[in-house]
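What follows is a single structure, and I will ask about it in a moment.
Left out: one protein chain. Kept in place: all the others.
By written order: A and B. Residues from 1 in each chain.
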Amino acid sequence: MGTYVLVHGAWHTGKELEPVANFINAAGHNAYTPTIKGNRPGDPKTVGLDEAIRSVVDYLEENNLKDVVLVGHSYGGMVITGVADRVPARIRRLVYWNAFVPNNGECLNDMVPPHYVSLFDSIAAERGDGSVVLPFPIWREAFINDVDLGTAQRAYDVLNPHPLKTLKDKISLKTNPADMTVAKSYINCTEDISLPHHYPWHPRLSQKLGLFRLVQVPGSHELCFSNPGRLAQAVMDAGRD
Amino acid sequence: MGTYVLVHGAWHTGKELEPVANFINAAGHNAYTPTIKGNRPGDPKTVGLDEAIRSVVDYLEENNLKDVVLVGHSYGGMVITGVADRVPARIRRLVYWNAFVPNNGECLNDMVPPHYVSLFDSIAAERGDGSVVLPFPIWREAFINDVDLGTAQRAYDVLNPHPLKTLKDKISLKTNPADMTVAKSYINCTEDISLPHHYPWHPRLSQKLGLFRLVQVPGSHELCFSNPGRLAQAVMDAGRD
Partner (left out) sequence: MGTYVLVHGAWHTGKELEPVANFINAAGHNAYTPTIKGNRPGDPKTVGLDEAIRSVVDYLEENNLKDVVLVGHSYGGMVITGVADRVPARIRRLVYWNAFVPNNGECLNDMVPPHYVSLFDSIAAERGDGSVVLPFPIWREAFINDVDLGTAQRAYDVLNPHPLKTLKDKISLKTNPADMTVAKSYINCTEDISLPHHYPWHPRLSQKLGLFRLVQVPGSHELCFSNPGRLAQAVMDAGRD
């Protein structure tokens, strides 16, 4: 069966994807949930994008993972794109789940509305350690709009401050995603308004993949909390050959 | 539990929302279904937007309703925006259900395709009492496309002529919706083509709310007839904190 590596988004760790991995494992696959450098307990918040990408490359190499279905959520799309560019021979398919799709020279902030960029900057300036956090009202209304308030609050409580530099660093790629020969899929949660629907994930960012498989599923940006079993099914539908 | 006030759209009365209210009440809330001035039996059809808004403000005050989740459908979006502007202290959250979102100085007709404006004008000119009706073919194909013909016909038979002036009057607001501090949600029925999908409800109008929670549900503009229980669930998902 398949090897799935699930790469989390900003403010998350691999731990939040374990319920998803459990469903994938129960279907007979092997699912891994590394935490990107910069989001591990104790990591300095000055980590940049290249270090973040390198940490997942290292994870694949240390565990000698091959034929990997590499899944990236949100900011994780930056990371899996970089990983596929650096170690293409280990990757069977890239799966973007409401994830950023960068071309060479782009940073995450290039793909979000300007009001997010200035919000992140002002929050980071206030914190002073290089990290940014998400204000709760934005989290509750735009990121996890499909659960009750208690679930939204408990999920918020496990988030960790995210290194701002990873959102500002421009990615360095030998090959843009549309030109990568690896197979590609995009999972779009149809109620995800973490990016507004007039400036959406899909098809605005997904089309940068060239030929790709689309899987859509109802839910918010944080389907890992609201319905991990449904997300796991979408990941497997996106990840199969 | 919560206090829900459901404000109907053009051509409707509160009575058509009672099946929805019944589901909400059964979940332990208190749901109210006022009829806007201009749509009550015997109302003159010369009523304007300000009178319409005032009639719902009066309803809230007469019943001394507080902490209200104020839900507006279609034209009802004009009304709840005006109500929130006039008595903000009574409102806990605004919920727009495929509803118009006006800024100060806009009228409903500013937000519909030009062919609707001219159609409404010519029908009202023919009727001569200030009211407009919806031709049955448009109702059946574009408003209630998710039921059989008999249901479409029975629903059409309970509609009442709507005062055209409420569609032409420009709203007067102290605060535009995006700047209101009250919480806001938008319910989008995904098969609602009463506004065409190349000129849609969401995200074209919803984005005028600034930060808002999105809830989507399958169905036409008239989900109150086609699936009131599903609509009630969407209203409660949109209306909770």
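Here, a residue touches a chain if its C-beta (ideal position, glycine included) is under 8 Å from a C-beta of that chain, and two chains touch if they have at least 3 such contacts.
What you see is a predicted model, and the numbers here were worked out from it, not measured in a lab.
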Q) Which one touches the absent chain: A:Y75, A:W139, A:Y156 or A:F212? A) A:F212
Q.
I'm checking contacts with the chain that's been left out. Which of B:A142, B:L159 or B:L211 qualifies?
A. B:A142
Q: Check each of B:V87, B:I123, B:I193 or B:L211 against the chain that is not shown and name the one that touches it.
A: B:I193
Q | Touch residues of chain B, complete complex, unshown partner | A | 137-138, 140-142, 145-146, 148-149, 190-191, 193, 196-198, 218
(Q) If the hidden chain were put back, which residues of chain A would touch it? (A) 183, 202-204, 206-207, 211-216, 237, 240-241
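Everything that follows uses one rule, which is that only the chains that are shown with their structure count from here on.
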(Q) Rounded to a multiple of 5, how large is the rotation, in degrees, that superposes the C-alpha trace of chain A on chain B? (A) 120
Q: Could you grab the centroid distance between chain A and chain B? Build each centroid from C-alpha atoms only and quote it in angstrom.
A: 38
